[in-house]
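The structure appears below as structure tokens.
Excluded from the complex is one protein chain; the other protein chains are retained at their positions.
Moving on, here comes chain A:
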Amino acid sequence: MSAVTDLLQQVVEGLGSGAVYASLALALVLIHRFTGIVNFAQGELAMLSTYVAWQLVASGMPFWLALPVTLAVSFAGGMLVERIVIRPVQGAPELTVVIVTVGLFIFVNALAGLIWSFTVKDFPQPFPDGGLDLAGVRVDWSTLGIIGVVAVVMGVLYLLFQHTSIGLVMRAVACNPASARLSGIWVGRVLMLGWGLAATVGAVSGVLVAPVLFLEPNMMGGVLIYAFAAATLGGFDSPVGAVVGGLFVGVAETLTGAYVGVIGADLKVGVPLVIILAVLLVRPQGLFGRAAVERA
């Protein structure tokens, strides 16, 4: 295998895991756009959704039927979380809200452990074995499948936000909730919708990554850190940035793991942290974000 195909091989692997980070980062960005909240529990909610999918498959439902059911459950769950957990602290100081999402993180993690125990579960691989051979570079169906699913999710979100009236209303609320209210928009309902949507997008990342990482309550902890790096890199308010950031972080992770000897497979978890640090130092608004200018 030549050096070039080897490099391309690593890039393909990186894009595969990057697509997973991208979808969780997308969920983080959605919530942040709508509420200004950084939801530390996003990964845990995705993990909970993945357990729902696992439970459905374990009780005999075919995967491709279990998936839409899971997404619907996640949507409802996300709306419920907004209404019950987040709404009461809406408008509270930022730190309060952060602590609430951290609390939600711990609660959901413990809940999953309570129901399904902390033993690792085998999650079914939805995509067939094997793959394509592109000039010596092997692209697994699973890698292709993951990228494809994330692309579909992005496409659906784009259509929703740019080409439907509810999407327009959602963008208006994200932009200026006070004026939205004065235009007669029920902002509370739109925020619920936003959380539902984010939970759904997050669920996609959980279901996609579960066959690789194996399902257990702490599965999404690492993924969340990569997603944070991706969202930070993209600029926390930009959906496009989240996706680009996710893919970049995925590729950076694989390449450093493969080529930088000292880092290797064990230390590559440090890669997202280095990215977060570097972005915050050099360009805090990220690649696609806008610098917040506030009048003193």
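We adopt the following convention: a residue touches a chain if its C-beta (ideal position, glycine included) is under 8 Å from a C-beta of that chain, and two chains touch if they have at least 3 such contacts; residues count from 1.
In this section, contacts and distances are computed from a predicted model.
S.K.: Which one, "Anti-sigma-K factor RskA", "Molybdopterin synthase sulfur carrier subunit", "ABC transporter ATP-binding protein" or "FprA family A-type flavoprotein", is the UniProt name for the chain you do not see?
M.R.: Cross-referencing UniProt, the chain left out corresponds to "ABC transporter ATP-binding protein".
S.K.: Which one, A:27, A:112, A:153 or A:169, makes contact with the chain that was left out?
M.R.: A:169
S.K.: With the full complex in mind, choose from A:158, A:186, A:214 or A:259 the residue touching the hidden chain.
M.R.: Checking the options A:158, A:186, A:214 or A:259, the one contacting the hidden chain is A:186.
S.K.: With the missing chain put back, which residues of chain A would touch it? List them for me.
M.R.: Missing-chain contacts on chain A: residues 164-166, 168-169, 171-172, 174-176, 178-187.
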